Structure formats: structure tokens, C-alpha cells
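All protein chains but one are shown in place.
And now, chain A:
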Amino acid sequence: MNKPLEAAREPAVEIRFGQVGLAQVRIRTTDAGAILDELTGRVAAAPHFFERTAVCLDLSALEKEPSTSDMRDVFDAVRRAGMLTVGLAHGTAAVDALARTLEVPVLTQFRVQGKASPVPTVKEPAPPPKAPAPPPEPAVLHTPSLMQHQPVRSGQQVYARHSDLVVTSTVGAGAEVIADGCVHIYGTLRGRAVAGARGEVTARVFCQEFHAELISIAGVFRVFETLPPELAGKPVQAWLDGDDLRFARIGG
């Protein structure tokens, strides 16, 4: 919801989204013994580097969906090797369900490596060359974009959870607009804009007049100590190209 987080007193918690270092471990088996052996070997090679390292498990290389008890064994093996499993890499709906049972998050920033498509919720065979198919039903219901018509003032924060954020007014210096999806600003952006707050790497930031302090997409951010003269005050979009944040004028 659009709730400016002003507080007369010190808040009990402070929430920030940022990049953290995670090791991605792609498992090819659920054999806990084999995993433990191999991980222990790796850890021994660089004990300080791997000690209590946060690990995100990628299950995409497994032959079949692992069971919950398989996964508990794998978690245990990882822990005994000296690392800590903190989540599962985003994958199929089964991974999602598994993560729920195991009470760990699904981390979207880690694209499942290799073959699996990013969101394989529906298995789609190659369309047979037949009569024109009806337009495909969207598999996932999107949350409607969060609309913000009032100016976002210095010190205010607006967060669009699971959706895009559309600001029809300005974002003041020292204000923050955050979305899990894209951020669209049809006014001047003087504050900070964070798109893909949960790691959605295809999220973008668009603004009508670019004077941003900071732009972040899926944890990759850039501060603008000095604005690039060719972008200052122009309509601009920002997107992620691999690990690089890119900027360009929109509409010539």
C-alpha cells in the first residue's frame, strides 16, 4: 500500500533492499553423502572464503523433483560442509512449493541456469501449425500497478509490492520510489528509484525528467553525483544489461 513511512520516533526496524553475496550451488544429485564429500573438498581449498557462506540451491539440474526429506538431507549436508542454505533458486512451481514447506525463500535474482525457462509454470509444447490459436491466457494474474498521483515528497517512501509503480507526479529529492516490477514516473525524478526490488532483472525505470539521485535495478545501483549532461532533465529509461546498468533517452 501507499503508506509513507514517516515516524515521529525511531522505527524498530529498517528495511533495505540491496545486493548480498550468495554462493549459488547447483546440485545434480540429492545424495547427501556425495554432496557433503564434494563440498567439504571445495571448502577445504578455501576455508575462509566458504566458512558460513550463504548458499542458494539451484535444483534445475536434478533428474526428478526432490522430496522434502531429500531436501532436508541436502540442507544438512551443506551445513555440515560449513555453509548455510538460505534459499532456493527460482524455478518451477514445484520448487516454489518445496521452498514453502522448507520455510526458505525463493530467490529470483538467481536465474535457474541452463535449460529451464525462467517461469515455466505451464508446459507448452511447440504449437502445431494449425488454425490460429486463441490468444494465450496469461498464466499468472498480475497485480495491478500501484498508482501514485500525489507528489512523493522528501523523506517519503512508496513501495509497489509485486507490481509496477506508476507515479503521475514528481519524486522529490530525498524521496524513494520502489517497485518489485518497473517504476514509471511521468514527472520529474529527483530522488531515488528502485525497480526489481526482489531481483527481477528485466525491470526498468522510466522517467519524464531525469534528475535522479540513485537508480537501482535488481540490486545493481548507481548514484549520480554528477548527472550525465546528455541525460539531465531528459526523458530517460534505465535497464539492466547483464551486471551493467544502462541509461538512454526515450523518444529521441
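Criterion: a residue touches a chain if its C-beta (ideal position, glycine included) is under 8 Å from a C-beta of that chain, and two chains touch if they have at least 3 such contacts; residues count from 1.
Criterion: contacts and distances are computed from a predicted model.
One chain of this complex is left out of the view, and of "TRAP transporter small permease protein", "Xanthine dehydrogenase family protein subunit M", "Cytochrome c-type biogenesis protein" or "Septum site-determining protein MinD", the protein name its UniProt record gives is "Septum site-determining protein MinD".
Of the candidate positions A:Ala173, A:Leu231 or A:Leu245, contact with the unshown chain belongs to A:Ala173.
Looking at chain A, the residues touching the absent chain are 4, 6, 8, 150-156, 169-170, 172-175, 187-188, 190.
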